[in-house]
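Supplied in structure tokens, the structure appears directly below.
Excluded from the complex is one protein chain; the other protein chains are retained at their positions.
Now for chain A:
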Amino acid sequence: MNELPQQLVNGLLLGSMYGLVAIGYTMVYGIVQLINFAHGEIFMTGAFGALTVYVYILPDGTSMWIALPLMLVGAIVVAVTVAVGAERFAYRPLRSAPRLAPLITAIGLSLALQQAVWAWYPEAKSARTFPSIPGGPFEIGNVTIQTGDVFLVAAAPLSMAVLAYFVMRTRTGRGMQATAQDPDTAKLMGVNTDRIIVIAFALGAAFAAVGSVAYGFKYGQIDFRMGFILGLKAFTAAVLGGIGNIYGAMLGGLVLGVAEALSTAYIADIPGMDKFGSQSWADVWAFVLLILVLLLRPQGLLGERVADRA
């Protein structure tokens, strides 16, 4: 069992990334009850935004200390632009349409964004290498943390803290809570709901952008399809945590990541289960967990608000 701490760390790191992307699903759902299936692609465009800054804008050999913040800005600018554009042109015209219409638009948009990057981004037909943070891995006891993961370790909790402050303490944040609870009444109270919705999309995209830079550092490569599976996982994390609840999104992400790591590591050791323990089964176990949680707690781990609305 001496690999347990390492496997937990593996899972928590993977989970933090799911969590960062899941926030976008949860915020948009919490406010407009739309599952933005193009969110995974917004995450992907963020990664390409960061790559563009590093490869095409900054001079060669720029120190990571300078490059990193600029790459983050690049990722956030691109992701937020795409998300706000999607809201304005793909979702807003359909806001009063039946729930299914924007969902289908989202899936179409997801494919369109993938193909756009595939077709127009230079050399994006196969994976592109992402710059790496220099330096060797850190050893804490018998747990190894990669330099590429250090960014994720710092960024995930920091992003959560910023988000919590924003939603709980600022005027706009309270406006978001009000809109989430009852859009019509909020409007009557003078909340500009259109603006709140745009902010929800933008905020979700910004967190996805941070996650996408973390992804690039972690795996050293990005490609036009990276958002699809990750977006699906993040959506699962959002549902697991209780869709609509931002803390739930992070918790759901972490639980999902740890479940994947531990199932890969230990299921095969259970007698009679050796066939179902490999990494290719990790997704299956993640979904088994999701089903169990939804059976026992249909609103998800922290999802009280959705239950209130229903």
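As a working rule, a contact is a pair of C-beta atoms (placed from the backbone, for glycine too) under 8 Å apart; a residue touches a chain by one contact, two chains touch by 3 or more; residues count from 1.
Just so we're on the same page, contacts and distances are computed from a predicted model.
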item: Per UniProt, the name of the complex member that is left out, chosen from "Electron transfer flavoprotein subunit alpha", "CRISPR system Cascade subunit CasD", "Ferredoxin family protein" or "Branched-chain amino acid ABC transporter substrate-binding protein"; value: "Branched-chain amino acid ABC transporter substrate-binding protein"
item: Touching the absent chain when the full complex is considered, from A:Ala127, A:Val162, A:Val198 or A:Leu301; value: A:Ala127
item: For chain A, the residues touching the chain missing from this view; value: 2-3, 6-7, 10-11, 13-14, 118, 125-127, 129, 132, 137, 144, 146, 218-221, 223, 225-226, 229, 260-262, 264-265, 278-283
